[in-house]
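Missing here: one protein chain of the complex. Every other protein chain is in place.
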Amino acid sequence: MATTTAPSRPASARRTTIALKILMAGTGLVFVGYVLLHMYGNLKVLLGEEAFNTYAEHLRTFGEPILPYEGLLWIVRVVLVLSLVGHVYAAFSLWSRAGTARRTKYAAAKTAMRTAWMRWGGVFLILFLAWHLLHFTILKVSPNPDATGPDVENNPYELVVASFQVPWMTLIYLLAMGALALHLAHGVFSAQQTLGLTNTPAAYRRAKVVGHATAAVIAVGFSIPPLAILFGLIK
Amino acid sequence: MTETTVNAGIAHGLFTEGDKIADTRAPAGPIAETWTRRKFEAALVNPANRRKLSVIIVGTGLAGGAAAATLGEAGYNVKAFCFQDSPRRAHSIAAQGGINAAKNYKEDGDSVYRLFYDTVKGGDYRARETNVYRLAEVSANIIDQCVAQGVPFAREYGGLLDNRSFGGVQVSRTFYARGQTGQQLLIGAYQALERQVAAGTVEQFTRHEMLEVIVSEGRARGIIARDLVTGEIETHLADAVVLASGGYGNVFFLSTNAMGSNVTASWRAHRKGAYMANPCYTQIHPTCIPVSGDHQSKLTLMSESLRNDGRIWVPKRREDCDKDPRQIPEEDRDYYLERIYPSFGNLVPRDIASRQAKNVCDEGRGVGPMVGDFRRGVYLDFTDAIARLGKAAVEAKYGNLFDMYARITGENPYEVPMRIYPAVHYVMGGLWVDYDLQSTIPGLFVTGEANFSDHGANRLGASALMQGLADGYFVLPNTIRDYLARGPFEPLSADAPAVVEARSSVEERTRRLLAIQGERSVDSFHKELGHIMWEYCGMERSEEGLLKAIDLIRGLREEFWRNVRVLGAGDTLNQSLEKAGRVADFLELGELMCIDALHRRESCGGHFRAESQTEDGEALRHDDEFLYVAAWEFAGGTGDGEMGAPVLHKEDLVYEAIELKQRSYK
């Protein structure tokens, strides 16, 4: 009897837009985890040069001798790069899909700010990241004419302090933190929704709160050191 | 001869009388065994042969959707048609209250027999016993089926299904899903249908309107349909055709039915030889939101449950009618239902509540805006209920209805009494069918509201959904196989005379509607027809009024075919053209309804004849003369808008399992 209900096309859960979203949520959460740790590390600036530099050094020697020097750091770097590739791939796939899903736009549209934030905000974050890595990891250049030279560049603490004594530098970072906060306020909620953790109205509200709280903590936490330096609390 | 022996209709040459209907095909024997016997006697179709048999189903509401899914599951080749963009939108979706079933889950004395009894009595003894009994019998299976499909009926904390009592019956047998029972049942049937579409047994034709039946060598063999998007006229052939096209309450223009509900499918079949039974039986629902002006396109029903706590009144004096109701003192109010029916008060049956509302408005004591020459509305006042129960309790019970009222009228019913007025709601009449749901055209079956159904002269609340699903899931699939077992029939070719005739008549009609290019819009004709029907063939009918109505309708129909303006082309989506075809058929149906109402010189159920009432104005039935179903045969007039005098065939009603009684609500 013709009562079978097999789908006409072999479908795979892995090849759906929701799978892409799950990829984005997973990688996004990796970033969140990283950023939280990074923020924690940065806050050590407040404890002074030694605490900060020891921490930076500790990151590089962590797990020795099982891991080589900078072993953990490289693992983290690889994970981060792969996550970034995944995250950006998923973001752009969905972005382009959305573009083709509505080719004729509304004449009278209420603009969807949130998608714009997420997408352009994400692009801004990438640009910031490139700048940030050039600045602190790859080139290690100090923008501060008063504090240059290998002494500064090879001393993480010095480099940080020297950099944020420059107002425009601090401004760039603060803007980036703003973008990050916006990205995370929605992103952290969104990741919970994507992972299916918000199945009741209460869980849904909680997820929104968690999103905003995470964003606030990260933005504030990251902003403290640069501001403290700019206003001369740390020298 | 006295007036009662020569029927006014015959006297005026409006109809003639033909042979009685001799056989309804219900097996003889005790009523409780009839259905079992019929199922056993109906021939079986071998599963391998089912694939070779095809069925066309027009309509995907509860009746059609359920049948299409079930026949698809059985392995027949099914084609299902609807004029909406998806089967899920059929008018069944709007049903609010609930669905009856003799489950006796409350252990309150319900049984198949009691549901059967209540339905026959509620129908004022104008329904066929065997059909009603079967309906009650299969009702329980409907609930099982729907629950298994995932229909989210209301449940109690123990996880079991909840029931309520509905429409004044004394047992709680109504299953419900908040105020959206019809929606949930239809979605269940729709999902079952879509499953069969995916399985390839059902082919679904949405935005298709059936415009003609193909009857070849005395059998229904297919339909002509218009693809409403491309305008293409298509021929679809099959071994049997099922009409599940719903009710025709929209002949009144304003009704609680969906905008698209129409009679076209039934009427085309009627013109091809299917009898139309009891067309004048109309149910008018008392608690609808009144008309607010000429722009009104449809009426909205509010649940009857409002009458449990609201008190209905109008001012005693006409002068008070435009006053703020809160300023009218108690002694100047007329709580007319409580006054006339002290024991039932505001809870009298639908037809009585409706008729009395019309009476007080006709006396000039209606309230609300002037519509035409009258104010058409009465107050439904919750002031006492709010004082007695508290606003919170009233809100908990009726909050969503109050909100709906507020949204539509812009008034706050907690502050100002609501206004209500009766509106056309359901038609008990429809195509005549035998026990097998087969019309007088072999191979043409009719289910749901489209058939003349199991409700006699009046339908109980929550029984239409039951009937639609009973027909669709359980009755039709069993009876149609007896017919299909004789197939597959000789294939019809596209140039067979019956096909060519049906096709060219549709093409010609479409062409003609577009060619008239007159002065008046389709809607203006529809409104005028609705006005005539409501005035003369609505809540109260009289010989004089009906004769006048027939004249008016004929005049209007003649004008329609001369002066209607349908713009646009036939080869695209053209909503005016769709409406024009429907209104053209309503213009013919309206006349038949008036003739039927005229010939039935008694009051029964939803049909109230002014000439047939007791001294105190109550409906008076005449079982001696009218204990029959009036099945009308179309006569004469092949051209559009032409009708000869129809032929009346009587199907005598025999009550063996139930004793005949007069209703009384005093």
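As written, the chain order gives the labels A and B, with residue 1 at the start of each chain.
What we mean here is this: a contact is a pair of C-beta atoms (placed from the backbone, for glycine too) under 8 Å apart; a residue touches a chain by one contact, two chains touch by 3 or more.
Note that in this section contacts and distances are computed from a predicted model.
*Asks:* Among "Outer membrane receptor for ferrienterochelin and colicins", "succinate dehydrogenase", "Iron-sulfur cluster assembly scaffold protein IscU" or "Amino acid ABC transporter ATP-binding protein", find the name that the UniProt record gives to the complex chain excluded from display.
*Replies:* The record for the missing subunit names the protein "succinate dehydrogenase".
*Asks:* Of B:S165, B:T300, B:T383 or B:S542, which sits in contact with the chain we cannot see?
*Replies:* In the complete complex, the chain left out is touched by residue B:T300.
*Asks:* Which residue among B:I408, B:A610 or B:L660 touches the omitted chain?
*Replies:* B:I408
*Asks:* Touch as defined at the start, partner being the missing chain; which of B:V78, B:V120, B:A177 or B:M643 qualifies?
*Replies:* Within the whole complex, the residue contacting the unshown chain is B:A177.
*Asks:* In terms of residues, what is the contact footprint of the unshown chain on chain A?
*Replies:* Residues 3, 5, 7, 9, 11-22, 93-94, 97-98, 100-110, 112, 114-115, 118, 186, 189-190, 192-201, 203-204 of chain A touch the chain that is not shown.
*Asks:* In the full complex, which bits of chain B touch the chain not displayed? Write them out.
*Replies:* Residues touching the hidden chain, for chain B, are 66, 69-70, 73, 84-91, 93-94, 103, 105, 141, 143-150, 152, 154-161, 177-178, 180, 183-184, 187, 190-192, 194-195, 197-198, 204, 206, 229, 258-260, 292-293, 295-298, 300-301, 407-410, 473-474, 477, 521, 523-524, 565, 567-568, 572-573, 575-576.
The rule is short, and it goes like this: only the chains that are shown with their structure count from here on.
*Asks:* Report, in whole Å, the distance between the mean C-alpha point of chain A and the mean C-alpha point of chain B.
*Replies:* Each chain's C-alpha centroid was found; their separation is 63 Å.
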